[in-house]
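Only one protein chain is missing from this complex, and each of the others stays in its spot.
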Amino acid sequence: MTSILKYGTIDDKILEELRAIVGDENVFTEPHHRAIRASVPAPFPLHKWSEHTPDVVVLPGSTQEVSEVLKISNKYKIPVVPRGGATGLADGAMPLRKGIILDIKRMCEILEIDEVDRTVTVQPGINMQELNRVLEKLGLWFPDDPASYPVAVVGGRVGTGGWSLVGAFGGHVPDLVLSMEVVLPTGDIIRVGNGGGRKIRKSSVGYRLKDLFIGHQGTLGVVTEITLDVFPRPEVEFPAFFGYNSFEHAYENAFKMTTSGLRTLGAVVIFDEEKVEYLRRDDEAYIPQPKSIKSIIATVMYGTEAEVEGAKKRLFEIAEKDGAIYLGEELSEGDWASRHDRYALPLHGRRRSDWQVVPMTWHCEDAAINHSQLPYVRKRWHEIASRYIEQYDGVFDDWGMFMYSNPPFRPWGDYLTEIDIGINELALDEETWEAWVNMKREIAEVVIEVEGSISACHGGTREGDVEVCVRQELKDGQFELMKKIKKMLDPNNIMNPGKYMLDEAYQEG
Amino acid sequence: MRIAVCMKHVVDTTEVRIDKNSGELILSGIPTKISDYDKNAIEEAVRIKEKNGGEITLITVGPRDAFKTVKEALAMGCDVGYIILGDMLYDIAKFLDPITIAEILSKAIQKLGSFDLIFCGEVSEDGYNAQVGPALAELLGLPHAAYASSLEVEDNLIKVESMYEDTIETFEIQLPAVVTVNRLINTPRLPTLIQVMKVPKNKIIYWDLDELDLSVEEIKNSKIYTSLKEYHEMKVERKSIIFEGEAEDAVSKLIKRLKEEGLL
Amino acid sequence: MVRHAIIKYGHFMVDPDDMQDVIRQQELNEEEIERIVKYRWMYLDWMHKRFADKVVKPPE
Partner (left out) sequence: MVELLSYKKFYDEPLKKDEPVSEEITKDCYTVFACRHKFCREVCPVYQELRNESYTSYGFHAALLSVSRGIESLGNMKETITYCLECGACELRCPNTLFGGDFYKRRTTTVDLVRKIRRDLIAENEKPNNWGEVEKKIDQYKKYYNSSPEEIRQWAKDLEIPTTGDTILFVDYFTAFQETVTVRTAAQILMKAGVKFGVIERPGLTLGELYETNFDEWLAHAKETIEALKSAGAKTVIVVNPHEYVYLTREYPKYMGSLPFNVIFITEYVAKLIENKKIKLTTEVDIKATYHDPCALNKFSGIWESPRKIIESIPGLEYTDEDPVSQWYNCCGNGIASFKELHPELSYRIGTSRLRKAADLGVQYLLLGCPHCKDQLSEVQTKSKINVEPIHLLEIVAKAMGLEV
């Protein structure tokens, strides 16, 4: 099958037009500016770097500029890949067909804070930490909390349908967007919301089109303005970590915690035995624990002091009744506060044969898995990983598994389940990359087997995942409909072409 | 009291440079702001409002991007801002004719209804024509005072001191009137960034020209009174002359030289 | 207890033997190490404050 579309090439004339739109100082063509925007934190085939290097980097400053750039791309048929914080693990911002990188981080203003109706309207390039440092002065809080909290930007969070660590308390990004301004691939500027309301949370008017522009991985347009729900800043935080003598034990106790009905419970995170092993090669932020501790549950509560004071007692009862050991304030507080930074240091990589430190990038292969299936998935995933590590020691490393409470505003039912794998990208070649893609495919197929979704947070667009996602997970008509929508909104397939295999929408036959 | 303030969204003129190769002004990538003189106009309006009550309407002709500066002005204490989208005019003449601007503003003011007092800055920081205020008064058929360095409101009257190079004139003017203010009249307040963010988005209203029954065509065919012929960079060269010797000698040599150059 | 980490100056440290073949340690003196540890705790404290007004203690 070949695409019926031919892309144009970026020549001096097009560059001139782009410069006229955003200014000379916001168009970059030197190789290093382009090369550093080829990758996101997902494993990057470093040996094929130039295949993913875009042709030009454009930094727009307003909705109008985004619209003008897209009009040019559409006219000359140049691929455009929107890039926010570029901290996503989904490869969303990784160009597959070169073209223009539309780096939206310059659009980073807080446009409006509404203390009465409890909303904030922002441009897409602002990150959550910056936003919250302003909101906290007014006693407000935007509760989105991904691992990349200090650096991911709101636009990217929306574009990838981001997941929040404390989603059980405050919801995830898709639950927090009230309305958006979106530039379509043709350059048209539209507004989508709940009905037509800019700050309305529930409406039964029209189709739920807003959701179409959440998690599309840059394939349907560029969001340029977002109105978000904001929460009262919590009075108190209460992190508590508990230790167990086996994964099974922690798994059973997690069920009781998540179904306890405690509304302040913001997260329940199971660390499996491999993860605890991994942490034991880690720095001193990890306070030494007795050898009998093999698995951990991390919990956190947010809310008013009165609520949390009551709830924490109940939580301790649930934990201690099952023989869990509270791991102390220093670990609970320190580890919770370092949740964004600590688990993915490149030097945590090891070569198993002689335990040498090998710089590796962290990769998280995640899925949404129901509670009942966790032990099975865990067993299978570690088996798969071990097989590849044995064959390619020093290239891959198993960094253990996390299972995070997954649903919005409630902790029960399913988990964002991830296996963290270290990859030495410097050592990648055709063979190891192929092995990597196969490992992912195997991991993803286990998910389909247990009726999960192959990703709760990182999207299904990466090589290895995407085939399983499109051919298996979305096979019952969903992918067919996606293709029709894609072709309707983006007649020339300029928006992030190649992602989600949506090229197929434009193929003959 | 209903007050209107006409303001201009300008690039920070201290940041404008000239491209060494082309000789053109580099205007993109430069921070934008409220023209400094207009800040004094806004401040004066806000002080009157704080004392006498009332409502302040901001009006600007400019790009959509002017919302940033209008927001800042609203945060200073104004009530509503109108941005008359003038981007499309940029293609007609790069630097707009101040009389044309005054015409557009006058249409907007007429549409918005009767104001008691209309403020402008004495000049705009970029064009420096000092014509918009007086022309606006003329077009609206209102009395006006220019270069106001102090102003007091008494019922239906304003007392204005206008400062020219070395004279001060005092006027009593019956309202409604147009006043252009200079930089001595007050020290404008600086709203905090949070105050700016708290300005409701719907307090800024965008009007296209046709909202004022105007069209680009019409403006294109109307007379242009002022236009920019050319500009060039002022070259300041240091002569770096060193007067050697004892201090006293050197100083008298310096004075002699300054006299020769016609500087003393 | 910990696979290879050793304790030196009251902190955990990787066994220097584990950083020979692929990537090596640099010169980093004790004062610089102390400084990093101090900054870390300061930063973690700061992060807590970004999420709530205070951290409550566990029940008795």
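Letters A, B and C mark the chains as written, and numbering starts fresh at 1 in each.
Convention: a contact is a pair of C-beta atoms (placed from the backbone, for glycine too) under 8 Å apart; a residue touches a chain by one contact, two chains touch by 3 or more.
The model shown is predicted, which means the values in this text are computed figures rather than measured ones.
Although it is left out of the displayed model, the omitted chain contacts the following shown chains in the full complex: A, B, C. Residue-wise, the contact with the chain that is not shown comes from B:L190, picked out of B:L190, B:I205 or B:I224.
Among the residues A:D103, A:E442 or A:D503, only A:D103 touches the chain that is left out of the figure. Looking at A:S39, A:T63, A:Q289 or A:T461, the residue that reaches the missing chain in the full complex is A:S39. Think of the hidden chain as still there; on subunit C it touches residues 5, 11-14, 16, 19, 22-29, 31-33, 35-40, 42-43, 46. Remark: the residues of subunit B touching the chain excluded from display are 14-15, 17, 31, 187, 190, 192-194.
Although one chain is not displayed, subunit A still touches it through residues 28, 30-33, 35-37, 39-41, 44, 46, 49-50, 53, 59, 85-87, 103, 105-106, 108, 125, 127, 129-130, 133, 147-148, 150-151, 282-285, 338, 340-342, 344-348, 357, 359-362, 425-426.
Keep this in mind: only the chains that are shown with their structure count from here on.
Subunit A and subunit B have centres, each the mean of its CA atoms, that are 47 Å apart.
Our note on geometry: subunit B versus subunit C, Cα centroid distance of 56 Å, whole angstroms.
Shown for subunit B are the residues that touch two or more other chains, of which there are none.
Not a single residue position of subunit A touches two or more of the other chains. Residues of subunit A touching subunit B in their complex: 22-26, 62, 64, 109-115, 121, 134, 137-138.
Listing the residues of subunit B that touch subunit A in their complex gives 28-29, 64-65, 68, 193-194, 197-201. For subunit A in complex with subunit C, the residues that touch the partner chain are 129, 132-133, 136, 141, 145, 233-240, 277, 280-286, 288, 291, 302, 305, 308-309, 312-313, 316, 326, 329, 332-334, 337-338, 340, 347, 350-351, 354-359, 394.
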